[in-house]
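Note that one protein chain is taken out, while the other chains of the complex remain in position.
We call the chains A and B, going by the order they appear; numbering starts again at 1 in every chain.
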Amino acid sequence: MSVEVRNLVKKFGDFTALSGVSLRVETGELVALLGLSGSGKTTLLRIIAGLETADSGAVHFYGADATAISVRERKVGFVFQHYALFRHMTVFENIAFGLRVRPRAHRPSQAEIAQRVHELLKLVQLDFLASRYPSQLSGGQRQRVALARALAVEPKVLLLDEPFGALDAKVRQELRRWLKRLHQELRITSVFVTHDQDEALELADRVVVMNAGKIEQIGTPEEVYHHPVNAFVYNFLGNVNLFHGRIENGKVHLGDTILELGSAERQSVNGASGNAALYMRPHLLEIDRTSRGGKSFRATVRAINAAGPQVKVELEADWGDPVQVELDHERYRDLAIEPGESVFVCPRQSRVFIYQI
Amino acid sequence: MSAPDRSLVGAAARPRGWIERFCRPVSGNRRTSFGDIAIVAISALFLGIFLVIPLATIFSLALKNGIHAYFRAVTEPYARSAIWLTFVTAAVVLPINLGFGLAAGWAIGKFEFRGKEFLTTLIDLPFAVSPVIGGMLFVLLFGAQGIVGPWLIAHGVKIIFAKPGIILATMFVTSPFVARELIPVMQASGSEEEQAAISLGAGGWQTFFRVTLPNVKWGVLYGVILCNARAIGEFGAVSVVSGNISGLTSTMPLYIEVLYDDYNFSAAFAVSSLLSLVAVLTLVAKRIVGRHVGVGTAASASADEELAA
Partner (left out) sequence: MALKQNRSILPGFGLAMGITVAYLSVLVLIPLSTIFLNTAHMGWHHFWSVVTSPRVEAAYRISFGASFLAAIIDSMLGFIAAWALTRYRFIGAGILDAIVDLPFALPTSVAGITLTAIFANNGLIGSLLAPLGIRVAFTRLGIVVALIFVGVPFVVRTVQPVLQELDPELEEAAETLGATRARTFARVILPAIVPSVLTGFALAFARGLGEYGSVIFISGNMPLRTEIAPLLIVIELEQFDYRAATAIALVVLLASFVILLAINLLQRWTARTYAL
């Protein structure tokens, strides 16, 4: 089922949580709402669910206006950040709840409920825990019970609020992969909220980057990562070096250093000049012992951390800014650099955003 | 983590003497000193004289004239009528204040609105008012020379010196118990589970009875126990409105006064012993239930603050 929101505005007192947000989620899609806390992503999710009411704007399910439909009748499955499992019920009863509270005419029989619950328990691989209470489960197990409970009512849309937020790193990785598989199997339209860029990029079909109550960019993980539309998105997705300078005639002036832009960047700048922010990803920087003229700049190696899949090198540029570079181990061995050495840094790719002061 | 370690070290380093079997400090590896014994002795003496001796005295005086006199005293018609009226009063007041407490707990514990603090203060107000004054309020309203009393009496409705007055006065003094016990518990349990229930399609009442109530049941029970004890034992407020007519408007605590004023001491203590039994059961129940609501926290400590008057 497709979900569409149009021009949603939501204020809490003086705080504007959403200022005119529009978004369309296609049937069967898995969409991530990515942003920092306070960006409005959870509010958007709760408005889609009907747990919150927008001040203005509309929510459409399947093209039909659902703004006035109560959360009870929206047929959404909502997985709460802290799961909100019913403490006094067993796992079985938690999952059966949505079926048991149906009006008598639509309520399945005991046997049907039991069968459905066991199917769901099998789906989330927790069949052996049916009679436990939530307090006796691990965080990851609770997460999966919450998901099974939401799926029990056969929702048309699945909404997940920070689904892995309360779990430790290793469990998070496993559940992420598991959820991806589950979605591929069920193909249920899903929206999840996260502040973790890796999670969004790895899981989602499309990522919605949010900031201060607005959507900054919507696109596939590749699009938002490789073609961020603005400085915020570039900065938010992945580590980045940021330098402030002036741009003139397709060249960036950083202190006394003048750096030539690549053809792609020159195109994006389009001959304009002014104050500019230059963004460079650490893994898209190369270190050389020889200068490449206007395409590289001089920097001094300050520290090297070779523990981990990549070698992290900290340098200081001639104009004083710190520079982070990530190299693979092979290249690092070939270079054989030491702290204190003077080297040249060459960006393979960078992004320039011009701003006025 | 460190506490058991420390006591182990302490035990190994300094063997405890026989005194420590009877009394020892909770923390540290000190031995019991003279000062420790003095503190415990003063406490025991204080609580002993003011609490233990009175409780024991009630039962011993009740049985002073033998078991037959005891049974006669608690089964004679006036006593039976007082027991019945006390029971009826509690049976009427409890469900009403339970309903009020649940409503107040839901409104204040689960929603945000302006005037919340004022409302909470108003709920607590009957605890701040002397029970005698609480009873007086209803005399001022419904008494023979009260505001609406003369009109009601002219229409054949008697509230003061009658059972409705007793019930009203008891409702007044016991109204805060369930509410003030429930408000913090409802607040603490948040509203996420309720939201989950509603998102799964549950209706308002289904959510309340299947999700909210099971989560706060111990708090409800705790409030009901306190409310019950006070409803049964209320003296001051009821004394003002009842007129204390034996056989008609005399509850057990009032009936005790009648017997005592008639110098019928052993009968007075016999009836007292029944009420004391309820009191002891209340203390036991309060302790058991209290474990589930986490008594000892500031919130629940303040909730006990007024039980009997």
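Heads up, the rule we're going with is that a residue touches a chain if its C-beta (ideal position, glycine included) is under 8 Å from a C-beta of that chain, and two chains touch if they have at least 3 such contacts.
On a predicted model such as this, the values are computed, not experimentally measured, just so you know.
In terms of the touch definition stated at the top, the absent chain reaches A, B within the entire complex.
Contact with the chain that does not appear here is found for just one residue of B:Ile39, B:Val157, B:Leu213 or B:Ile245, B:Ile39.
When the omitted chain is restored, the residue from B:Leu125, B:Val157 or B:Leu213 that touches it is B:Leu125.
From the options A:Gly50, A:Pro155, A:Gly213 or A:Pro228, the residue with contact to the unseen chain in the full assembly is A:Gly50. Where subunit A meets the chain that is not shown, the touching residues are 12, 50-53, 70-71. Within the complete assembly, residues 22-27, 36, 39-40, 42-44, 46-47, 49-55, 57-58, 61, 99-100, 102-104, 106-108, 110-115, 118-119, 122-123, 125-126, 128-133, 136-141, 143-147, 168, 171-172, 175, 191, 194-195, 198, 203-204, 207-208, 226, 229, 232-236, 239-240, 252-254, 256-257, 260, 265, 268-269, 272, 275-276, 278-280, 282-284, 286-287, 296-298, 301-302, 304-309 of subunit B touch the chain that is not shown.
Everything that follows uses one rule, which is that only the chains that are shown with their structure count from here on.
Chain geometry summary: the mean Cα position of subunit A and that of subunit B are 54 Å apart.
By the touch criterion stated above, subunit B contacts subunit A in their complex at residues 192-193, 195-203, 206, 210-211, 214-215.
Within the complex formed with subunit B, the residues of subunit A that make contact are 49-51, 71-73, 76-78, 80, 82, 84-88, 97-98, 101-102, 149-150, 152-153.
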